[in-house]
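With one protein chain withheld, the remaining protein chains of the complex are depicted in position.
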Amino acid sequence: MSYSLIIAETRKGEFQEGNFDPLYLSDIVGLPSYILLPEGEYGILRGSCDKVIVAPLKEGEFLNPLNIIRLLERTFQAFGEPSAILLPHCSFGIDVAPYVAGRLGWPIITDISGFCRGEEGEIFIKTLYSEKINGHFRLKEGMRFVGTVRKGVFPKVAEVVKETLFEEAPSIEKDPRRDFIEYIEEEIEDVDITKADLLVSVGRGVKEKGNIPLFEELAALLGGVLSCSRPVADRAWLPKARQVGTSGKTVRPKVYFALGISGAFQHIAGMKDSDVIIAVNKDPSAPIFQYAHYGVVEDMHRLAQKMIENLRDQK
Amino acid sequence: MEVVVLAKWVPTTQEEELKIIDEGRSVDLEEVPFRMNEWDTYAIEEAVRIVKEHGGVGWVISMGSEDADTALRRGIAMGLERGVLLETEEDLIDPFQRAFIFKNLLQKKGIKFDLLLTGGQAEDDEFASTGGVLAGLLEVPYASMVIGIEEISGGEITLLRELEGGLMERVKMALPAVVSIQTGINEPRYVSVTGVLSAAKKERDFLSAADFMEGAKGLLQLIRVEIPPPKEGAEIIGGDLDGKVSGILNILKEKGVYK
Partner (left out) sequence: MLGLLKREDLFACIQCGKCTGSCPEAGKTSLNIRVMVRKVLFGDWEDKEVPWFCSSCGACTIRCPRDIKPSEVVVGLRAQMVEEGEIPSSLYRALENTLVQKNPWGRSRNKRDAWTAEVGFEIPFIGEDTLETLLFTCCVQAYDPRCMVIPRNIAKVLHAAQVPFGILGRKEVCCGNEIRRVGEFGLFKQLMEENEANFERYQVSRIIALSPHCMNAFKNEYEGGDKKAVHYTQLLWELIQEGRLIFKGSYDKRVVYHDPCFLGKQNGIFDEPREVLKAIPGLQLMEFSRSRENSLCCEGGGGRMFLDVEMGERNGHKRVKEALALGAQVIATACPFCLLNLEDAAAVLDADIEVRDITEVLMEVL
């Protein structure tokens, strides 16, 4: 029986949460799941997949499409050809999946967010046009494809407890044409709010300059960047370069976390295309709730305080 | 340096209420204005800067209806020299197929490149795949979501890839290579309407995609499109303060911005 091969991501040695979605998708499709990983300890995977295949590669060598393709060739020889190669949809997945698809001559579907099986066969769902449309895709030549899977969309199939075998992948000669050099943390000083993945954005609800450090700390603990609405920049509580809106910057972070911002037209125009908007406002009728994906009716200071406590505890 | 950019002319659907036609098979884009895929403007800007620094020729190549010529004109107005349009009225959504057609074009027309740039993804289908598949087909090195090109010398390129949560990785690759560009790598220059009009006078190649289909079969079929159930306003995260805090943290984790 064929299987699905999940190429998993680790960062700085840490197994990433997003790897579970390809794993669960594989269970839903009904294929045995083999997980391919760089050197490391993966006891946590016991019971959740059929094989853990550890490659004799360091993380930096493994997270590299050129080495992965060589590894795949050897893995296929050792374990047979899979019907699906699945990866998390993330900076690693989209680096590797298309390249692998090109080399193998297999079809590719990225950012899979749904699956169903019916009269038309196996259907993979992927959103199109900024999530406004769900596209139903079918493989023309049957189950043999490369896919990346969206994070947090596939639930665990409850009963599945597996006998997990731990194996070594065959060694490969590394491709000299692409080399990992090092990780770099983006500098938080001199921020460019248009580049941040997470913006913690404060509005006039922040009340006074003395409250800014609280939200600075919250942003720092979350690994995000602090931005603001115009009144906050106008009062020079934050620099002009942090202002979001028609007369400030247009931003499109993965998450826009707005606290104490009412949702004026000029502000919305600068952030409406963010992937996810979370708004905190004490007024349940604040217009921003019409644009936000998630809303929290709460005092922003109380909430920030509590979040900071939680985050500190976790550290 | 020969630098090629693949640029896509895409519908601006962010603000539209889309309608489904064709018995559920396609989206009505009749009334939707098109524009250059945003990621591609960054790729073009980067190409213009590279050619300026290292000399050589910059190309912009697009595939689509004849309207996609505007993508070529904008690329040329920004500073690239050559434009090629692969004309097709077909909606070729399979990125594998698209990449194969581009591969055929490059090989049949003898277009050699040191660096081929694409945008990180296209706004319409968000496959983020054409460049990577093409690199695989051509067996040249590939890196995606590049947020900085630090050095190009001695047949090598050093670049920064954007990862999650404020992390980047520095990578070195041999040329020729394919690189997909993330927004924010530079500040694209504005292209004036007059600039685009005068770019229309520059020579461009108009070819038919049908002539480059050899071996480029579609492996993926879009059999149906659906409008997801509408979302009325925000989903309110209620509960006590602790519940609200963990609700927010869960969303941040799910989106991969906080670990």
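We just call them A and B in the order they show up, numbering each chain from 1.
The criterion applied here is as follows: a residue touches a chain if its C-beta (ideal position, glycine included) is under 8 Å from a C-beta of that chain, and two chains touch if they have at least 3 such contacts.
These figures come from a predicted structure and were not determined experimentally.
Annotation: of A:Ser4, A:Ser48, A:Gln243 or A:Asn281, A:Gln243 touches the absent chain (contact as defined above). Only one of B:Met78, B:Met173, B:Ala209 or B:Val257 touches the chain withheld from this view, namely B:Met78.
One chain of the complex is left out; on subunit A, the residues touching it are 230-231, 233-234, 240, 243, 246-250, 265-266, 269, 287.
Touch with the hidden chain on the side of subunit B covers residues 12, 15-17, 31-35, 78, 187-197.
Methods note: only the chains that are shown with their structure count from here on.
Measuring from the averaged C-alpha position of subunit A to that of subunit B gives a distance of 19 Å. Residue ranges on subunit A touching subunit B, taken from their complex, read 11, 14, 17-18, 60, 63, 65-66, 69, 90-92, 94-95, 97-104, 106-111, 120, 123, 126-141, 145, 151-152, 175-186, 188, 192, 194-198, 222-224, 252-255, 257, 272-273, 275-279, 289-298, 302-303, 306-307, 310-311.
Every residue of subunit B that touches subunit A in the complex is listed here, in rising order: 11, 13-14, 16, 18, 20, 27, 93-96, 99, 121, 123-145, 147, 158, 160-174, 177, 183-184, 217-228, 231, 233-238, 241-242, 244-249, 251-259.
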